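Down below is the structure, laid out as structure tokens.
With one protein chain withheld, the remaining protein chains of the complex are depicted in position.
Note that the chains take the letters A and B in the order they are written out, and that residue 1 is the start of every chain.
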Amino acid sequence: MLDWLLDPFSGSLMQRALLEVLVVAVACGPIGVWVLLYRQSYAAESISHAMLPGLVVASLAGASLVLGATAGVLVAAVAIALAGRDERLGGDVGVAVAISALFGLGALLALSPDVPARLGELLFGDLLGVTARDVIEAAVLAAVVTLALVLAHRRLALSAFDRAAAPSLGARPGRWELALLALLAICTVAAVRGMGNLLAVALILAPAAAALNLVSRLPVALALAAVLGALAGVLGLLASYHWHVAAGAAVALAAIALFALTLVLPRRDTFA
Amino acid sequence: MPLDAPFIQRAIVEALLLAGLAGVLGSWIVLRRFAFFTHGVGTAAFPGLVVAAPAGVAPQLTGLAAALLYAGSVEWLGRTRRVATDAATGLALVAALAIGVILASDVFESPASVDRLLFGSLIGLSDRDLWLTAGVLAAALVLDLGLRRAWLAQGFDPGTARALGVRAAIADPLLLLAIVLACVVALDAVGALLVTAVLVIPAATVRLVAPSVPTLQAGTAALAAVEGVVGLWLAYELNIGPGPAIAVLGGTVFAVVAVVTRWR
Partner (left out) sequence: MAVIRVERLAGGYAPGTDAITDVGFALEDGTIAAVLGPNGGGKTTLFRALLGELPVRRGAVELAARPAYVPQTDRTRHDFPISALDVVLMGAYSRTPAWRRVARADRDAAKATLERVGLADRARRHFGSLSGGQRQRVLIARALLQDSRVILLDEPLSGVDTTSAARIEELFAQLRAEGRVLLVATHDVEQARRWDRVICLHGRQIAFGAPAATLTTDVLRHTYGDELVILPGGEQAIAVEHHAH
């Protein structure tokens, strides 16, 4: 039994994959809790999908994926902000147009060259192919996000819980909503190498939704989300190794399975 | 683009049929703000598409099953009140994608086949696919004729909707079902991830300038037809699936129209 758990991680490839997913989960978990509390799940998905062109260009140019992801996220954010603002269409229509157009652009750029970009890896991640450098990059980004969340904790809580009174208590809500989106973007950049831009959102939303179903105090939920994300990472990698399935997808499904388990538990006051 | 090749001819016919759907249903998707729902349904059909060939079943069928399973899950998750709708949608979607990926890596050896499912393909359209699309278009036209007043009322004036009685009660579920069917028949042409390229983007573009529903529907059908055919040509030249080409084309036209109309 112990062998079944430990053998997969005896090689350096799997060890790097494990480190990568742990590091990413630690940042994505808490961010996911805030995303759910601020009701920004669509933003999380949108940023994630619309960043594809950035990833593709970086991949084709042989440049750092983090750089491409950052550029992609910036372009996506601007496009989504502009499109979402148009009152003539309302709500999600403009945003859906922006996301589809950008996503399509990414696919077009990826598929048309003679040597196409490895689109599958960009979409669904390449967890088993991460290098030491990738892990370090992810760790740095995760550290930035975690530190920022710790420092911003009270202001984020104020702005989410009581928008009306927040300014009188020391936090301007608009500013902190933007701050959260910026941190979400950084977190997505960190997660994209291992999970791919389509599956990253699983590590952001699922552990957080599970944690909020289980506990009733915010700091505990934030920590638990990180722990559940890490657990999903381990379970996913084990599944990938023993059953020969795609690693990123396995991690995503493990996270969602954990969330599904929390639905089975008796109803309590819920916060997701 | 070799216009005499049968596969190109079928692709063009499909594009024109889908343009009809874009006009009839895409307009309602935009007016009633169902864009994300549409995107979700298309994406969620992906795992269904993966198992179609190995199971020897029509992809439309398995795609439909997957899409209905997705829609049902989101509805059910919403009912439990343990998670908000937008989070439920995100979770169900990513679950569908992950399942699709795992099934695909066992089923397909080459990633290029997965690309076809995700982004559509010029080749491989059969006559059956065209008939299915035509059938859905016909059904959509009939539903539009009968339910357009209810659809309009439900979106803008629920009081009037109630006064319309029974019709109003089934109107929205039927609209959602029609959207699901439209997504399912659009899948082989534009792929699971870009159904919005044909069902949402042209309608959104025309919405920027069209004052009334009939104008919106007609204008969208026309624009979608042009974008569809030009997109096919672009896809042929670049040797990619039609989905990305139509999406980029549509997005560019949208951006231009948005900017120009804003400045007037």
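Here, a contact is a pair of C-beta atoms (placed from the backbone, for glycine too) under 8 Å apart; a residue touches a chain by one contact, two chains touch by 3 or more.
Predicted model, so just to flag it, every value in this text is computed and none were measured.
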For the full complex, can you list every visible chain touched by the one that's not shown?
A
Among the options A:74, A:132 or A:151, which residue touches the chain absent from this view?
A:151
Residue among A:221, A:245 or A:258 that touches the chain left out of view:
A:221
Kindly state which of the options A:115, A:164 or A:264 is in contact with the chain not pictured.
A:164
Go through chain A and note every residue touching the omitted chain.
37, 151-152, 154-155, 157-158, 160-165, 167-171, 212, 215-218, 221, 269-271
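Note that only the chains that are shown with their structure count from here on.
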I'd like the Å distance between the centres of chain A and chain B, where a centre is the mean of that chain's Cα atoms.
26
Touching residues of chain B toward chain A in the complex: what are they?
30, 33, 35-36, 38-39, 80-84, 86-87, 89-91, 93-95, 97-99, 101-102, 105-106, 111, 114-115, 118-119, 193-194, 196-197, 200-201, 204, 207-208, 238-241, 243-248, 250-252, 254-255, 258
If we count contacts the way the header does, which residues on chain A are in touch with chain B in the complex?
36, 39, 41-42, 44-45, 83, 86, 88-108, 111-112, 119-120, 123-124, 198-199, 201-202, 205-206, 209, 213, 245-246, 248-250, 252-253, 256, 259, 262-263, 267, 270, 272
